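Partial view: only certain chains, each at its native spot in the assembly.
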Amino acid sequence: MNKIFRKLHPPAGARPGTLVVHDKSPRPRIRVMRYSADQVETLEDVSVESLRELVDSKARMWIDVEGLGDEGVLRQLGDLFLIHPLALEDVVNVPQRPKAEEFDHHLLLITRLSSLDDRSQLEIAQLSLFLGKHFVLSFQEFPADVLEPIRARLREGKGPIRRSGPDYLAYAIVDVVIDAYYPIIERLSATIEELEERVIAQPTTRVLQEHNRIRANLLGLRRGIRPQLDTLNDLQKSGSRYISSDVATYLRDIADHCAQLTDVIDSHRDLLSGLLNTHLSMVSHRTNEVMKVLTIMASIFIPLTFMAGIYGMNFDHMPELHNRYAYPTLMGAMLTVGIVMLLYFRHRGWIGGGDKPAGDKRDSA
Amino acid sequence: MNKIFRKLHPPAGARPGTLVVHDKSPRPRIRVMRYSADQVETLEDVSVESLRELVDSKARMWIDVEGLGDEGVLRQLGDLFLIHPLALEDVVNVPQRPKAEEFDHHLLLITRLSSLDDRSQLEIAQLSLFLGKHFVLSFQEFPADVLEPIRARLREGKGPIRRSGPDYLAYAIVDVVIDAYYPIIERLSATIEELEERVIAQPTTRVLQEHNRIRANLLGLRRGIRPQLDTLNDLQKSGSRYISSDVATYLRDIADHCAQLTDVIDSHRDLLSGLLNTHLSMVSHRTNEVMKVLTIMASIFIPLTFMAGIYGMNFDHMPELHNRYAYPTLMGAMLTVGIVMLLYFRHRGWIGGGDKPAGDKRDSA
């Protein structure tokens, strides 16, 4: 299976509204929380039939569907809540871009839940919400405990969650989804910091690969956040029958979070681009170092070898050969040449210390 | 023939409405599907004359023209359907940018059909639609079976396609055109993934060329999708006499697909740019590797050669030469020097640190 781009879509030419049920997707489990300011009641594993009665009661409730693995159940739910075929398609043929779309009987909110798996691979899952006058109907691809705190708050009954309408509940769910981006970005921040240290110490290709991975993750997060921000801003401007003005203020707060997350992601991307420059510069620097070693070794010993070569010649008339002190003299000359070369390289700052700024002094970085 | 930019256009200064018929374009074949909620009738190879009667019958129908290779037939069709000369020019002088333009007697929709040929070269073909009150008139450059599923759905008669007006049929056709982008992008995704592995293993120029090819393909896809998205958004804002509000909802769904495709294309382009950086870094790394081999070989053997050179000199007075143990001693010294150099390079991580691309392990530079 393709890892970069995963998208369930019907074969080209299929009837609109065709649902593509992924074979690994778990069968839908329906959990209903019926609540009022005074009390809350949780019903697990509700069947679509018994759901029908609940819906007719017009009580305030949250129907949470986990798993998209049964087209029949999904279609029954669609019929029960008068969901437009295209809306149902958006819920099932994941992933969709985050969006808000108002239909005749409800407002559809599509949000993207992000998480990092063990190997720091970004995983996204879609959480779709239908917000009606009396209910919130939520669909999750996979069972996840991200909504557990909301259930807890509903049970506890503190704060406005039980007193307010389903629009507040929908807000609370979206808020939880967006809040889950913060720890991911913090984890990526930590990785970038660590990478900034490693890039100096070890400019390996592995650093570059990790750099690319983080960059792709940031881009993935941005792709989840940015349309969410646009969606919330549009919703603010146009308003919706299903959202009270009180809750609109709360949505503005989520929009602020999205804007901040976008900012942070963008500056992280800038940090990564600085890191890339450092990496490329370090690779060049490394080559430079290798070259210096070669140049120093060759520049010292090649002339010396030449000098030795001269006195290895077999000419009959080479008076120096017979001089008693020629050998030690030559050895001294060779030593001198070697030391002069060393001093020259030291002067240029290629080895040891050296003074002149002309050379790469103290290039220990 | 120019491969990068192909565009049929009349010679500069030609009368507007001049049609440029490509000599390889097949002769037009007209197929008519007359349909109502209850029945459907398919007429193959209809002549323009018999078409005239069909049109006068005001029945709901789809006239599908395959091939643009006969100016006379095209002009007759233009007269029959009261097509503006410029609109007809847009149909024939392919490719045009995707657009929607409302004329007096119909709405013109120009869409771009993309496909990958065997050598993964992007091919585009234009599909133009005239949407009138009673008919859809479609023009295809080449016969293609991309519209076959729609014909099948018309024949089957399930879903709203036969019950709805020609605007729904036009939607269904555009939907099929856009859906055909998904498998292309999935194929490019797979190629990018494969390339990401190869770029580490073999940083050859071929990888770079493939990178350029995919990048050009992505850009070509974007050039087909982006104006389509703008067109659909504009259509949504301004509305059209020929599109009912029900079908407008469906068009919004296509717009969502276009937005998602644009997103995916953009993130693929970002992946490619990361891949390019990896390639360039790998090339530098390769040079580095070559340099290290040279430096190690030269740094070890040049000093040793020099040592040998010294005792190859022919001075009369070189006492070492006559020492019984000088030779083995020197050989030992040479071995020591060689081992010291090897240890030094090992210490710098240039050798022995495995064959991993991680490279320079503990280089203190």
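The letters A and B name the chains in turn, as written, and every chain counts its residues from 1.
Keep this in mind: contacts are C-beta pairs under 8 Å (C-beta built on N, C-alpha and C of every residue); 3 or more make two chains touch, one makes a residue touch a chain.
On a predicted model such as this, the values are computed, not experimentally measured, just so you know.
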item	value
Homo-oligomer size of the whole complex, from 2 visible chains	5
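Everything below uses one rule, namely that only the chains that are shown with their structure count from here on.
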item	value
Fitting subunit A to subunit B on CA atoms, where both chains share a sequence, rotation angle to nearest 5 degrees	70
Subunit A and subunit B: spacing of chain centres that average the CA atoms, whole Å	25
In the complex with subunit B, residue positions of subunit A that touch it	2-5, 7, 9-17, 84, 86, 89-90, 96-97, 99, 101, 202-206, 208-209, 211-212, 215-216, 219-220, 223, 227, 276, 279-280, 283-287, 289-291, 293-294, 297-298, 301-302, 304-305, 308-309, 311-314, 318, 320-324, 326-327, 330-331, 363-365
Sites on subunit B touched by subunit A in the complex	146-150, 152-153, 158-159, 161, 172, 175-176, 179-180, 182-183, 185-186, 189-190, 192-193, 200, 249-250, 252-253, 256, 259-260, 263-264, 267-268, 270-271, 274-275, 277-278, 280-282, 284-285, 287-288, 291-292, 294-295, 298-299, 302-303, 305-306, 309-310, 312-318, 350, 357-361, 363-365
